[in-house]
Structures are given as structure tokens and as C-alpha cells.
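So the structure is just underneath, and the comments pick up after that.
For this view, one protein chain was removed and the others were kept in their places.
And then chain A:
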Amino acid sequence: MLIRLLLLSLISSSAINAQADFDVDDADSLDFSSFHSSKKPAAKVIEQSQDKTNNASPNTQPPPTSRVVYERYSLTRSDHTPYSAFYVIEALHRQLAQHCPQGWLKEKEWSQHIEASDYLLHYQYHCLTE
């Protein structure tokens, strides 16, 4: 019984920890509202797994795994990349086709400024067969 309880503790604490974005930083504070608000883990940009199995009931399918691919492009010619936005869209689709031969659902896209006129174009997606 003791071993079972300890195992349950280890399993559940590791699952719970994923949601605790360092509550210890908020613990010694008069802002009880912030401390008791649910904290989500910081968003991971690359290869983020939306593991919500802790909240899922046993009879539901696990959610698909989200991934992110990105390519650098430039609005004008730069020292780092001569590629235009049009060019990297094609490159991203090649990557998606390689990762998901049966097709994919693009969840969102965004561009992040790097320097000068250079950006990173991101696609967040999951494969249709997962």
C-alpha cells in the first residue's frame, strides 16, 4: 500500500508539475489571487506536445500532437537569406508533406521579427492521421 501511494505521488506530481509555472515564486506574497490562479507552462515553440492526458477521461481520444516548423525569410535581400516569403511557404509545405504524408491541419501561423527585414515564418500543425 505504501509503495502504491508513493508511486501515485510520483506519477501525479510529475503530471501536475507541468502546469505549475514555479508557484514557489508567488508563494510568499499577499497576492493570493495570483497564487491561486492556474499557471500554464510557458509555450514551447518547437515540437510542442499538447499532452493533456492528465485531464482526459479514460474514454476520450488523446489530443493530436502539435508541432511547429519555421523558415527564415526576408522582405528585402539580406546578408542572411535571399529567400522571399513566397519561397519559404513552398519550403514549409515540403516539410509538412514529409512529416504528414496523409495530410495536416494548420492550426496557426505567425511571423517573428529577427533583425532588419528578416523574419521567421512559423506554422503550427498536426497530422490528420494522429
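We adopt the following convention: a residue touches a chain if its C-beta (ideal position, glycine included) is under 8 Å from a C-beta of that chain, and two chains touch if they have at least 3 such contacts; residues count from 1.
Note that in this section contacts and distances are computed from a predicted model.
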| item | value |
| --- | --- |
| Name per UniProt, for the chain absent here [options: "Sulfate transport system permease protein CysT", "NADH dehydrogenase subunit E", "ATP-binding cassette domain-containing protein" or "Porin"] | "Porin" |
| Chain A residues touching the omitted chain (full complex) | 2, 4-6, 8-9, 11-13, 16-17, 19-20, 22-25, 27-33, 35-36, 38-39, 42, 55, 57-58 |
